[in-house]
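With one protein chain withheld, the remaining protein chains of the complex are depicted in position.
Every chain is named by a letter (A and B) in the order it is written, and numbering of its residues begins at 1.
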Amino acid sequence: MATLKIKNLEKKFNQTEVLKGINLEINDGDFLVLLGPSGCGKSTLLNTIAGLENSDNGEIIIDSQKVNDMEPSERDIAFVFQSYALYPAMNVEENIVFGLKQRKISKDKINESLNRIVELLKITELLKRKPAQLSGGQRQRVAMGRALVRDPKIFLFDEPLSNLDAKLRIEMRREIKKLHKNFKTTMVYVTHDQTEAMSLGTKIAIMNNGKIEQFDTPNNIYNKPNSIFVADFVGSPSMNFISGYIKKDENVISFFPDNEKQKSINLNLIKTKVNNSDEILLGIRPEHIFLKKEHAVRVTKDHNFAEIEVNPELHEYIGHEQIVTFNYYGQEILGKFSSSINIEIDKKMTLFVDLNSVSLFDKETKRRI
Amino acid sequence: MEWLKKNLPKIVVAPSFAVLLWFVYGFIAWTFYVSLTNSKLLPNYEFWGIHQYIRLWQMPRWHVAVENLFIFTILFIILCIFIGVILSIFLDQKIRSEGFLKTIYLYPMALSFIVTGTAWKWILNPTMGIEKFVNQLGFENFQFDWLVTPGMSIYTIVIAGVWQSSGFIMAIFLAGLRSIDDEVIKAAKVDGASTISIYMKIVLPMMRPVFMSAIVILVHLSIKSYDLVIALTAGGPGISSDMPAVFMTKMAFGRSEIGLASASAIMMFATVSAIIVPYLYSELRREQDVK
Partner (left out) sequence: MLNKINFSRIFLFLILGLFVFYYITPLYVMIVTSLKSMNEIREGNLFSLPSTINFDAWKIAWGGRGEGTSDTFLKPYFFNSLKITIPALIISTLLGAINGYALTKWKFKGANLIFLLFLFGTFIPYQAILLPMARTLGFLGISNSPIGLILVHSVYGLGFTTLFFRNYYVSISDEIVKAAKVDGAGFFKIFFTILLPISLPILVVTIIFQFTQIWNDFLFGVTFSFGEHAPIQVALNNMVLTSASVKYYNVDMAAAIMAALPTLVIYILAGNYFIKGLTAGSVKG
């Protein structure tokens, strides 16, 4: 049960800066997900919080206590590793209680904690087995048990599900979510999987190149991405970006896509600060594009939608959905629709875009406008 | 206490590191310095320039040793690699008795060079060995007396050395063959390549690093070769099968010429370094690339 505050954290490996001034603050019971591509510094940040690596600058504060100079074992944290990091020569029981034994806790208390965890994770029959005799999912469970048994202030997870197969990953994801719901412990979780991040986090920090691009709730991250990087990283398929410029005369704000002088999109109803001839990218998520006008009317209510003429070029069937690639004046746009709808390839058609859900980005700064 | 905890890993390595610095690098430095002095029975620390090196390279005996090393190294490498490649490729053809054959090919590696030399000395014995056996088969005039013929005795060292080490080279190549991605070979088979051209054009070129390692190991072994020469020919007849390692110990402990002996040791060290340093460099580069 703890709060975590990180102030201006910096770290270098040799000459390369891996953390360039990280600032974060989460409350007791928050589930913070650090999300980003590989090499963005998210694992380094987690290791630094744990004390497994030292920072060069900045502060890490757990429950109003600065922990920078404390050993990992003194910080009262628990860590679940990607490879599970079970001690190969010890059986499951010994693995789980090893940390308690190091802390010279009485035998009775150790047994009590062990029983609690064994019951919680339902691993009674595994206790005497060695890690090599466990399946991937079982190892994952034991690794969780080893963290839970300590009842720490903060749980740290480093891509704990990435070595599991797809089905097991979803199961374990749900279990982690349940654990968080039941115990309300502060958690910090590193992943490169956006679905994991969205489903688990109460707060998400998207990292890129040693910096935090956006630190927000999952909802805001998805619907109000701060930058092209965030918009592109979250969502599958990713957001469409239509390149073009703004024309502003009198009270009419219009967006002209590149290669098109006649047909524009009217942006009047969007509360935005754009200037005439601004070069921008118009971001639209594939699920905010509709095939039928009624749909657009029903979703937007205020009739804030645009009609665009496109040519369907490719059609990918993925079970309950289909993804269609359209050509819009030479730019590619993806749309996501129910697979029950039939779309004829290479037959020009009109699409309806929900303008309440679009994001505008400055082409130069790549930031949200 | 805190300091101790933080520096424990360094403190633990420190004694070994100190030993390494003193007994390896310090000693090499000492030997190098003594090679620049006129030391005879005892070291004399008065600087004498490169006279010992000049003396060394003017000695016919050193030239014999270097020449022998050259002959030995070349033949040793060619024969070991030839045998190693052939045996490893043949063993790679899904042979059922592979384990048994490997055990036989490799056991000489468990024997010391002294044992190896003793055995071959008996087999190559000019009157009682192979020669006698062939004579008894009916070839009365057959002669095989390389062991006691100046100019030929060096080849007996090659024979025994190849016998001892070629199985090991086979093992290295076999490990290399086994680590090659199966899919490349499958692709070649789909393309219609014959077994021979698969090996010649695809597999062996992919084994370049293994060839490199094998050559480095063999050169290293041959420069260090001392025991085998002592056991088989003791450098004889005369000095005809001397090698630098033998030369060095004879000068140091027989002739009390420790300045000269040090100069020859430094020559050996320089030769090994010239091969090992680039090799280690490329190996470490490769290791880093993998990461």
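The definition used in the following text is that a contact is a pair of C-beta atoms (placed from the backbone, for glycine too) under 8 Å apart; a residue touches a chain by one contact, two chains touch by 3 or more.
Just so you know, these numbers come straight off a predicted model, no measurement behind them.
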| item | value |
| --- | --- |
| Chains shown that the absent chain touches, full complex | A, B |
| Sole residue of B:80, B:172 or B:203 that reaches the chain not shown, by the stated touch rule | B:172 |
| Selected from B:45, B:70, B:122 or B:139 as touching the chain missing from the view | B:122 |
| Chain not shown: contacting residue from B:52, B:73, B:241 or B:264 | B:264 |
| Residue ranges of chain B at the interface with the undisplayed chain | 5, 8-10, 12-13, 15-17, 19-21, 23-28, 30-31, 34, 43, 83, 86-87, 90-91, 93, 95, 101-116, 118-123, 125, 128-130, 132-133, 136, 163, 167-168, 171-172, 175, 213, 217, 220, 223-224, 226-227, 230-231, 234, 244-245, 248-249, 252-253, 258, 261-262, 264-266, 268-269, 272, 276-277, 280, 283-284, 286-287 |
| Chain A residues that touch the omitted chain in the full complex | 47, 50, 52, 71-73, 77-79, 81-90, 98-99, 102-103, 146, 158 |
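Basically, only the chains that are shown with their structure count from here on.
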| item | value |
| --- | --- |
| Separation of mean Cα positions, chain B and chain A [Å, integer] | 57 |
